[in-house]
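All protein chains of the complex are present and in place, except for one that has been dropped.
Then we have chain A:
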Amino acid sequence: MQAQDPATGRRRARSWDVFARARTTLDGLEHLVGGMGTSALALIALIGLAAVLPFCLTGVGLRLVPTSLRGLRTVANRERARLSRWGPEIINPDPVPPDWRTAIRQPATGRELLWLAWHATVGLLLGAIGLTLPFRAALDLVFPLYWPLLGPEDRAGAILEIWPADDLPSALLVSPMSLFWLGLALALIPGMARLQAWPGRRLLAADPGTDLALRVAQLTATRAAALDAHAAELRRIERSLHDGTQNRIVAVNVLLGAARRALARDPSTADAVLERAQDAAEQALSELRAVVRSILPPVLADRSLADALSGLAAASPVPCEVDADVPGRCPVSVEATAYFVVAEALTNIAKHSEARRATVTVRRTDDRLRIQIVDDGRGGAVEDGGSGLAGIRRRTEALDGTFTLTSPTGGPTTMNVSLPCG
């Protein structure tokens, strides 16, 4: 769990550094106070559950069980959200079912009850102590200023809760004691924050089975999308081979047949037919080249993604600027998808946006390739079946990437694609 605690975990090794320690302590204090908030809610939920429990014995309370468990789930989800902001994300479980039997049998419920018992008591206490320590330090520091106002019972135990401070010298002695409280705060608060969060991280995390089921569902969906994208791509290639190349070659064949007949009949007319046949053969070659290029552009294999994208930008009817800073190479599938995304986006911009210019930015940060495509067109782009945007999403998600589109009416349109390329 330490590794998931970036603020405290990273700086523990250099705890001699007072400033670093102070920062860690402040972070811890913040978490403790936040945790105190949820633990107060937890306490209310605990009292509510305890109140419902006796009624359950008579059967009347059973109908209240789902409602009170929903309250528990709400509180637990708040804690999940709070812990997610701080460490790794904790996914909310499915909502509480309306039937009390299935509600109780839900694995998350039992774990949440355990967490509730801890967080409503120990969690609240830890929060209170954490808040008291710095408060006490501040009070002690200014103690000489207000001690005359205190009654005798408040003066008793003023020094470290042990000795009374009844006169000015002993009151002045209280001030340095704030250092003790401060030291105590520095020493204890980071650990207390971790201790307060620990049961939540253990008990509120989705149980491994659920997590895996979610992942499987997600993988199944993206795999289907990959197959779809694959099939669509095959269909596109088949169509362009059939309608272009194959028809050209058939035409060559027909014209050659005609030329042979012409040769037999009147050789002087054969040359004109042969010339047409050669034209058709040349067209077949150029169309074949276009099809091959569209499958995987050779420039992508020979040069780099940046070069391939520059080529795309140069061919775009809308003036386009490419800013690609991609050190090293990414996997072929990632580069091909990036190329496809930019090609499709530029085609879309040229077709629909009425943009005057577009910019493509590609960056590689850590293990992700991020592509941003912005145009100054009229916006209002939507992802319906017909547009290339749906294709972009399919191709992106097939690689476990993400695709977001912002296109308010009136523009500008921004597309963000992020692809993992570890």
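Note that contacts are C-beta pairs under 8 Å (C-beta built on N, C-alpha and C of every residue); 3 or more make two chains touch, one makes a residue touch a chain; residues count from 1.
Operating definition for what follows: contacts and distances are computed from a predicted model.
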Worksheet entry | Undisplayed chain, where the name is taken from the UniProt record, one of "LuxR family two component transcriptional regulator", "Monovalent cation/H(+) antiporter subunit G", "Extracellular solute-binding protein" or "Sulfite reductase" | "LuxR family two component transcriptional regulator"
Worksheet item: Per the definition of touch given earlier, which of A:His242, A:Arg289 or A:Lys351 contacts the omitted chain?
Response: A:His242
Fill in: Contacting the left-out chain in the complete assembly, out of A:Leu64, A:Leu141, A:Ala225 or A:Ala251
A:Ala251
Practice prompt. Quick one: say which of A:Arg63, A:Arg105, A:Arg223 or A:Arg261 touches the chain that got left out.
Written response: A:Arg261
Discussion item. Touch as defined at the start, partner being the missing chain; which of A:Ala137, A:Ala280, A:Ile373 or A:Leu399 qualifies?
Written reply: A:Ala280
Worksheet item: Residues on chain A that touch the omitted chain in the whole complex?
Response: 239, 242-243, 246-248, 250-251, 253-258, 260-262, 265, 269, 273, 276, 280, 283
